[in-house]
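The complex is shown incomplete by one protein chain, all other protein chains being positioned as in the whole.
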Amino acid sequence: MTKRLDGRKNDELRPMKVELGVVKSADGSCYLEWGNNTVIATVHGPRPIFPKHLANSEKAVVDYRYRMAPFSVGERKSPVPAKRDKEISLVSGFSLESAIQVEKFPNTVIDIDTVILSSNAGTRAAAITAASLACADAGLPMNGIVSAVASGRANGEFILDLTKEEEDAEDAVDTAIGVLMPQKEIVLLQMDGFVKKEDWKKMISIGLKGAEKVYDFQKNALLKKYPVDGDINE
Amino acid sequence: MTKRLDGRKNDELRPMKVELGVVKSADGSCYLEWGNNTVIATVHGPRPIFPKHLANSEKAVVDYRYRMAPFSVGERKSPVPAKRDKEISLVSGFSLESAIQVEKFPNTVIDIDTVILSSNAGTRAAAITAASLACADAGLPMNGIVSAVASGRANGEFILDLTKEEEDAEDAVDTAIGVLMPQKEIVLLQMDGFVKKEDWKKMISIGLKGAEKVYDFQKNALLKKYPVDGDINE
Amino acid sequence: MTKRLDGRKNDELRPMKVELGVVKSADGSCYLEWGNNTVIATVHGPRPIFPKHLANSEKAVVDYRYRMAPFSVGERKSPVPAKRDKEISLVSGFSLESAIQVEKFPNTVIDIDTVILSSNAGTRAAAITAASLACADAGLPMNGIVSAVASGRANGEFILDLTKEEEDAEDAVDTAIGVLMPQKEIVLLQMDGFVKKEDWKKMISIGLKGAEKVYDFQKNALLKKYPVDGDINE
Amino acid sequence: MSSINSVDLVNSKEILESIKLGKRKDGRDLLEYRNLEIKTGFLPSADGSSWVKLGNTEIIAGIKFVVGTPYPDSPDKGSMSLNLELSGLSSPNFITGPPQIDAVEFGRVADRAIRHANIINFEDLAIVPGEKVFIAFIDCIAVNADGNLIDATQLAAITALMNAKIPKLDENYNIILKEYTDKDISMNLKNIPVSITFDKVADKIILDSNQVEELASSARFSLGIVGDTVTSCHKTKGGVFSEEEINFMIDTAVGKYAEFSKIILDSRK
Amino acid sequence: MSSINSVDLVNSKEILESIKLGKRKDGRDLLEYRNLEIKTGFLPSADGSSWVKLGNTEIIAGIKFVVGTPYPDSPDKGSMSLNLELSGLSSPNFITGPPQIDAVEFGRVADRAIRHANIINFEDLAIVPGEKVFIAFIDCIAVNADGNLIDATQLAAITALMNAKIPKLDENYNIILKEYTDKDISMNLKNIPVSITFDKVADKIILDSNQVEELASSARFSLGIVGDTVTSCHKTKGGVFSEEEINFMIDTAVGKYAEFSKIILDSRK
Partner (left out) sequence: MSSINSVDLVNSKEILESIKLGKRKDGRDLLEYRNLEIKTGFLPSADGSSWVKLGNTEIIAGIKFVVGTPYPDSPDKGSMSLNLELSGLSSPNFITGPPQIDAVEFGRVADRAIRHANIINFEDLAIVPGEKVFIAFIDCIAVNADGNLIDATQLAAITALMNAKIPKLDENYNIILKEYTDKDISMNLKNIPVSITFDKVADKIILDSNQVEELASSARFSLGIVGDTVTSCHKTKGGVFSEEEINFMIDTAVGKYAEFSKIILDSRK
């Protein structure tokens, strides 16, 4: 096993830096630097939904938006959301719905906005990880925390948290996995690539372990801002 | 009188093939091949209209859509409806409104969707002919059947049911005519060209006879699926 | 002081020609030629606003639209409103709101539409001047009349009512000023340029005098159509 | 039309009664047009312009030539594009209402009544065949919408076109503003197109409906005419016509041709 | 799905009860697909076409090749673009309803299940490397939407692609209509991609849900499979899967591969 370009071990995450409550007027918010990814997430709500016919009488509607700032990528991106952005918004919102006790807030909407300010592979995982912290910061009753990370392969190695350079490798495969912690239930799984099923099962398994590391980081961030006796979810 | 390129006589229609009830979840539907035109039509409704201010308290609103699939023409067509599509949708919907007993269903909408899957001149007539059958298949109470056909001139001859090649002739004129049958009332008439008025009157007259042939075909299709004693409109 | 290209004195307006009530179905209207600017303005309302949530329970909403016809400029302009058009619509509407007794018509909307048919610098002032006359023509209760004009600098001179050619001068500055008359209160002030503050104060002062000339013209137009004993605002 | 109110609906019933008796509320004969005024060339910025008043219906049309690329299937021809806008000037409802299907329909019919008349030699609008051609943009704005917008729009468009001048180009084929060539757009003046629109009200055929008559109309038929030649037609609304009615309208429209083509020709300055 | 009514909701509860007991209302086993019919090459205008019926779900796909410019980061490769439209044919609600987020999602998943399978040699779609390439537009229209649109769309798209012929070009690289080259689009036939979509209903994993079963589903998982290789995946809806469930679905999907890849291969004419 050789070292990776940036010197990390195969199962090592890029450095993460987080700040909760950065956006004063939001109900909850989170600023996250994760390697060269920078993301900001806010939560507004729950509040009555309008127009009424969008309401669900059994639970809150989670409206999640994943956006890339025009200056977050190599060539300027149009501010108009692409199909990819819409797909990611949809599945990311579903992944958080499982973490929030949405059944407590029928007929309301919870708006979760994430904006990628700077990108370097793994942005959807970074956005979900930040959004999950913003939900906790908002004091929403939670079933757990969603911890997300990329797990994949590059240059013949199974590795966690790929960079853009690693994603561009000839044999690269990249799986975004979101895990409801501490339950270890899979709430997001997206991949494009070409990988034997046994190898891919291994990646998922590695991804689950990576999510635990992300979860530890998230717990620390929350405990730092909201010190409690004992652990937050246990 | 010389034969036409495809061997037809001047007053002969291209071969037609039809299937009713092809779309299981629609209230009525029709698949029609007419020469190299292929069209599918569905009817949904009548059902309450929303938003309410679009309702008409005296009759059902007929909402007709004529669409060309992107792959139905020579060069791929954008899926965004063009002005031509909107104009055809409007006048085709009006032509069917006269055939349906819309006054029996106030405050409702009847949605009629037609999609051209393959085109070779005469698509608006094919779409109306199929839509009219779909309305009958839906069991809507009807004043009659709309039978539509193109009548025109090419290479000095007055001919029925022009092909794309005939439409491209130097002297070509193409009139789309829709006729409420068996009443023989004109409900659609559209033409672009350059034709002496007496010649054009002749074309309209030929078109009316062509519509009778289309009507015969439609009656047979309906009788095949819904066998009755005697004729359907008489 | 040299004469201007078109022979005007520095404080002289271009010739103006006006007709009130030109659009029969509108509640008030005005057609104005001002130099090579041509503008038409209509007023509809006050009338109930829809959808209701746009209503203001304390006053009428003034909905002002400034549009340039595609053929009003050198190169054909797209009919889609640009950001500039939206900005001008917004501030022009605000300037007229101060002239109309909007508090008399709560929960209504007053629609003011202006279309520039031909342009040669100073179109936003021409549009407001015409719109203000259309409001009076509509019989709306007014606090005064908005008189608007451009005041600026070109070729070292402080001048009123610049032409396109003067606006293109190296040192040109152009200030659009709208004044509620006869109160002499400033309701519109827009400028782009590069001008020492004392010079600019002078231009504003000159603009206020120019607005008085516009006001005289407006009064005459109204008196011609609606002869009264004495002045309209005094 | 979205600006119709309940007063109009009452009027519409009266109109039905009146037309049954062969009379129109404003005293016109069934086949009589309203008063028509045309003013051309009044806009300094446009390459051609026209203001048409047909009763209370008013349309302003302006022309702008634009240098563009030809269509692949006609590389040596320029083209035209007619656009009608039902602006807030004529009714603020046009702004806040549903997509302007009326504007699309009326504009398309007016366009087709010009395009197929062979009055424009589109070859004369070519600049560098296969590469650069003029596109004549005809933008029409409804200033007042009191019925029969199709004929009024077609009149405004064709008279603005006949008033238009072709811009000069610099060596890079860019338009030089405010400079024009001598030639007009090669109007084939014996082919002046006229649009004639009928409505069927109370089973009578009438011409040039106003807005309230249009409300009472069950079927509409528009014809594009050049002399005794038909160049386009358009049947709309939910009602029916017999073959005899169609033939009557064709003959009537051809009969109206001389009068309108002269008015259009006279609009030239 | 916006066309669901209260009857469907009642059915959905019955379905939950039934699936808890390991049965489906239509008698299928939990991992059994509905009847599948595929008709290809039936559209004269398209470069390739397919009509897929999966139970009552019907998708029509048509191919058109367009000459375009390559992406800057792959100058010597053509590309593909898959678009799914939930048209008014299948439900008029799709027209009047909210933005078609379902259509975007289903189309994207079907696209990804083809794009990454290496069945197309995109180099073979280059015309002048760096300048001109073919873009294969795959337009899919939902004719009837009764569940599992992802798999039906992917089936329609891949069978239409395998039915497609590449157009001939003239010397200016314009497409000559209705003339085709001999070569197909260099399908790498051992890499036929199959899409397999699971739903989790009443804590059971089922395949090929119909519309009412989809209503009762808490989580969904789609896999793109080539042999024993996974080429794409997509988890959606608000529920969860355990690692064991994911592994079970992977194994099941790979197990279904032979059957579906043969059906797809057999659809070639």
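By written order: A, B, C, D and E. Residues from 1 in each chain.
Operating definition for what follows: a contact is a pair of C-beta atoms (placed from the backbone, for glycine too) under 8 Å apart; a residue touches a chain by one contact, two chains touch by 3 or more.
This one's a predicted model, so the numbers in the text were calculated from it and none came from an experiment.
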item	value
Left-out chain, listing which of the shown chains it touches	A, C
Selected from A:A55, A:A69 or A:A169 as touching the chain missing from the view	A:A69
Contact with the hidden chain (one of C:V43, C:M142, C:V187 or C:L222)	C:V187
Footprint left on chain A by the chain that the document does not show	23-26, 36, 38, 40, 42, 44-45, 50, 63, 65, 67, 69-76, 79, 109, 111, 113, 115, 117-120
Positions on chain C where the hidden chain makes contact	62, 83-84, 86-87, 90-91, 94, 97-98, 175, 180, 183-197, 200-201, 204-205, 208
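In this section, only the chains that are shown with their structure count from here on.
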item	value
Between chain D and chain E, the fewest steps along chains that touch one another	2
Chains partitioned by contact, chain D not counted: A, B, E | C
item	value
Centre-to-centre distance between chain E and chain A (centres being mean Cα positions), rounded to whole Å	27
Residues of chain A engaged with two or more neighbouring chains	none
For chain E, residues that touch 2 or more chains besides their own	none
Overall pattern in which the protein chains touch one another (line/ring/star/complete/other)	line
